[in-house]
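One protein chain is absent from this view; the other protein chains keep their places.
Entry: chain A
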Amino acid sequence: MGKAAREASRERLKQERERAKKRAARAKMLGVVGAALAVVLVVVGGGYLFLSQQRAQEQEFADRYEDLPPQTLQQDGSVVLAGKGVEAPAVEVYADFQCPACKQFENASGPTLQQLAAEGEAIVHYRPVSIFAQAEAPLSANSLRGAAAARAAADHDAFVQYNDLLFENQPPEGSEGFAVEDLKQWGEDAGIDDPEFAERVEAESKVVATFTDDYMPRLRSAAQEQLNESEIQEMGLAGLIEWGGDNGVDGSFLQDTYVKEVIDATAAVKDRYSSGANAFGGTPSVYVNGEKMGDAAFSGDGVRDAVQQAEPGEVSTEPLAAGAGADAGASPEPEVSP
C-alpha cells in the first residue's frame, strides 16, 4: 500500500468516526427530546383526562330537578333550596345573571350545590344581585331583566331551573340579550304554565327600560350636579335612588318591582358583608355559614369539601308567606310610567 493510499484510508476512518460520533450525539438528543415530549404528554394528557373526568362527575347531578328538595321564596326575594327541617351548613350564593365568572361558577359548581341540597348535606341559599345595575346598557339592562325574571320564576317555584337556563343563555358582555320573548320561553321550558309569569316578565322589562334609558341618566346628572363622585360611590345605587326621591328625580315607578328588589338585595349584601376577609367584593361570592369561600368555590369538589367541614348553619332570612300558595307571595303588579 502506498503512502497516499494509507493516508486516504486513515482519513476515511477518521471521517467515519466523526460521522458515528455525530450519529450518536443526534440519537442521544432525539432520545432526550423524546423523553421530554413523553413528560409533556403524560402531564397534559393525564391531567386533561383527570380534569374532564372530574367535570363529568360534577355534572352528574345536572338537570335532575325532579330530585330537588323544595324551593322556598324568602322575604327579600332570595330562594332557599333545602329539605324540610334539614340541619346543615348554609351556603349563600350571590350571583349576577350577566356576570361571566358567575356562569363559570354555575357550570362548575351548580350541579354539586343542587346535589348537596338534595342529599340534605347543605341548605343552598340563592341570592341574586345586580352588580351591573349602574353600568352602561345593555350590560345593566340584561342584568336587571334577568334578575327580575328569575324572581318572577321564584313565584312559581321554578327559580332553580330558571337560574340554570339564564346562565346557559347568558349574553356575551356588551351585547343585547335576555330578550323578553326568550325570558318568557324559558319560563315555559322551566315548567311554568301560569300566564301571570309572562305578564310579570313583560311589566318588569318595561321597568328596566325606563330605568336604564330615562331614569338613570336623569338621576346621574342630578347627582353629579349636587354631589361629588366619592359621595355618589358611598351611597350606592339604593342610596342614590333614595336621594333622588328627595331631590326631584322621581323613582316611584320602581315601587314594588322586582327590579327594585334586586337593587335593594345588592345594597343589603354590601352592608351584610362590609369589611374584613368576608367583605363582598363582586360576583360570584359564596359564603358557607357566613365565611367567604376562595377560588375553591369554582369546583364542585371544592364546594363539597367546604360544606363537609362546616357545622350546621342558619338561614338569615324569613320565608315570604308561610303556608300560602306560590302566587300569594308575588308582589302586586308594578305600575309602569313612561
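Heads up, the rule we're going with is that a residue touches a chain if its C-beta (ideal position, glycine included) is under 8 Å from a C-beta of that chain, and two chains touch if they have at least 3 such contacts; residues count from 1.
FYI, contacts and distances are computed from a predicted model.
Its record in UniProt calls the unshown chain "DoxX family protein", which is the match among "Carbon-monoxide dehydrogenase medium subunit", "DoxX family protein", "Citrate lyase acyl carrier protein" or "ABC transporter ATP-binding protein".
When the full complex is taken into account, the listed residue touching the unshown chain is A:299, out of A:114, A:266, A:299 or A:317. Contact with the omitted chain, checked across A:76, A:119 or A:173, is made by A:173.
Which of A:31, A:70, A:191 or A:217 touches the hidden chain is settled by the complete complex: it is A:31. Where chain A meets the omitted chain, the residues involved are 25, 28-29, 31-33, 35-36, 39-40, 43-44, 47-48, 51-52, 55, 100-101, 104-105, 107-109, 172-173, 295-296, 298-299, 302.
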